[in-house]
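Below: one structure, written as structure tokens.
With one protein chain held back, the other chains of the complex are shown just where they sit.
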Amino acid sequence: MTPSTIDPERLEGWNRPPIIEPDGEGDLLEVAMGPHHPSTHGVFRMDLALDGERVIRLKPVFGYLHRNHEKIAETVSYLATMPYTDRLDYICSLTNNWAYALAVEKLVGQEVPERAEYLRVILGELTRAQNHASSIGFLLQEMGASGTPLMYAFREREKILDLFESLTGSRMMCNYMRFGGCRVDASPVWLDAVRKVVAGLPAFVDEFERFLSGSEIVMARCQGVGILKPELAINAGVTGPMLRASGVNYDIRKVDHYGIYDRFKFRVPLGDHGDIYDRYMVRILEIRESIGILEQALKGIPGGPVMDPKAKIRNFRPKPGEAYGRIEAPKGELGFYLISDGGPNPYRYRVRPPSLINLTVLEDMCLGSNVADVVLIFGSVDIVLGEVDR
Amino acid sequence: MKTVEEIKTAIEAAVPGVGLTIIPNPGPSGQHSLLLAPEHAASVAKFLRDDAEFTLDFLSNVSGVDWPDKEIAEKVKVTRQVTKTVDGEEQSVEETVEEVRKHVQPGFLEVVYHLYSVAKKHGPVTLRMRTINRSDQVELPSLTPIWRSAEFQEREIFDLYGVVFVGHPDLRRLLMWDGFKDHPMRRDYVEPDDYEYEPTPHDSVLLKAKAHQAAVAGRESAQ
Partner (left out) sequence: MLGEGILKGLAETAKNFAGSFVSAERMITVQYPEERIAPMEAARVFPFLVYDSKHPEDSLDWEAGMRCVACQICEKECPPKCIYIEKSKDKKPDFVGKMQIYPARFDIDISVCMSCQICVEVCPFEAIKMDTQFELATDDRFGALLLDRKELAKSNEYYHHIHPTEAAEVDARLAAEKAKANAKVKAAADAAVAKAATQPAVPAAKPAEGNKQE
């Protein structure tokens, strides 16, 4: 173990987690929560120091799912990395594909046909809807509502996954986007199926809200718990629904206008308090906005090719250079940083994982609260370990 | 958003004596970057974060890059005097010869920071820092005190590349375990001999299999 170079308590001026003083009675209890803990969404460990029920210290421990994705990508061709990106955040493989394709398109200056852009928006927003639905389901599961809310969310997710399967061939490992377009075209039958599912989504969100939003238990457990201040959220690089729940208006779809997002009308839901309830509410409202985008995209989708005919699939060798491309993935800002030296595989391939960086503030949010709330706060961050550890 | 040249001028006006170099990006993305001298990195970072015009309050991405020692072979035309026998007489003639000169470009580790502004909604500004070499002088100042989002990412670079961030409050390995020795993202990293049987090894796996079998045979003959 390498010792810290500077004791954090002596370091002034940085946004360090607050120091909680134990109340002096008895010893601290050290608990290793995880890696095999049902609430950790995979293999993740938190080293807790407890004073009674209160959390005095929390140190996240990573690496149980570390596969060195970045190294693998540097040894295989640009195309062969695409299926590996599915396995980062395996709940939202299509947005991973999109972010990687966007970064490579920036690297080579590749154009994407109109229809492919529309398909990407449709698939991206479907991904966002199903990710938020299942993340709320998992949050409620961790709150003790075993099964029911999660199963309602999964029922809806199932319909969206069926759409993914009938278009891309796989439910979760879609491997669909390519540099300069998409792999296969969507048939009119498929688009009609999407319209049908999208038409049914508002009823599902209404039902979900009637079921949960007003529930006294949900409010008691979530309101005022795990508060994240906006200044700290920005400084710690928190992105996605978590940042917006703290009241910071920053949505990359609105800021970068990547793809064709400047054509759609949608609002960015913002929270007020930055607590768990706000994160829950922001996700619900984002599903509603996604439905709006989907309706506009399904109305406006043009005909034409889905792949730029000039785009290369095999023997793809970008000219030397570098590019950083990012998108608003359901969990936050997903970025890919690529350096090409002119060879068939990237010289440097870096993933900016939103799940990992959103966990920077986990300790700040949990300190001083009860152990039972740690589970909830952790659930409200919405992470996937495949992306945290890569 | 301002160009790199304008940013450079603004930083030079605000932080006197700062050593800034523009690293052009030959690709079509046009994201040129600024190379910082490590000793001024903290003040430059503070300026970029707090200056009203830039307000780069959001550090999005920190990545390490490994540039190993590179042997560069150049063809140089050399003109020199050669004594030759022309028509039975010894003469001094100028002759141009092509010579291949090799020199080693020393390697270094590089850390790249991508900055955005949440307040002004612009970006990215790319900053780079380089270590002196790859072996013993690998210290760089940590930017975690200025942007907290660097906390885990700098730990990851320390873990996978071996850059030591001076001033990082909690510099431990992030993904590999504490007892691990090497830095796996370095380009000269040698994988441990962990080959397990595979029915059809080929390409790199075959090399690995052969190395493994040789090592096993060596161990057996030693016993």
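Note that the chains take the letters A and B in the order they are written out, and that residue 1 is the start of every chain.
Basically, contacts are C-beta pairs under 8 Å (C-beta built on N, C-alpha and C of every residue); 3 or more make two chains touch, one makes a residue touch a chain.
Source: prediction; values computed, not measured.
Note on the chain not shown: across the whole complex it touches A, B. Across A:40, A:175 or A:340, the residue that sits in touch with the chain not pictured is A:175. Checked against the full complex, the candidates A:19, A:32, A:80 or A:199 give a single residue touching the omitted chain, namely A:80. Residues 76-77, 79-84, 86, 148, 152, 155, 158, 162, 165-170, 173, 175, 183-184, 207, 210-219, 313-314 are the ones on chain A that touch the missing chain.
With the whole complex as reference, residues 197-200, 202-205 of chain B touch the missing chain.
We take it that only the chains that are shown with their structure count from here on.
We define each chain's centre as the mean of its Cα atoms; on that basis chain A and chain B are separated by 29 Å.
If you check the complex, the residues on chain B that touch chain A are 25-29, 31, 57-61, 63, 65, 112, 114, 118, 121, 124, 126, 144-153, 158, 160, 164-178, 184-185, 204. On the side of chain A, the complex with chain B involves touching residues 1-2, 4-8, 11, 13-16, 62-63, 66, 68, 70-71, 75, 106-109, 232, 234-238, 248, 250, 255, 318-324, 326, 333, 335, 337, 339-340, 347-348, 350, 352, 356-357, 359-361, 389-390.
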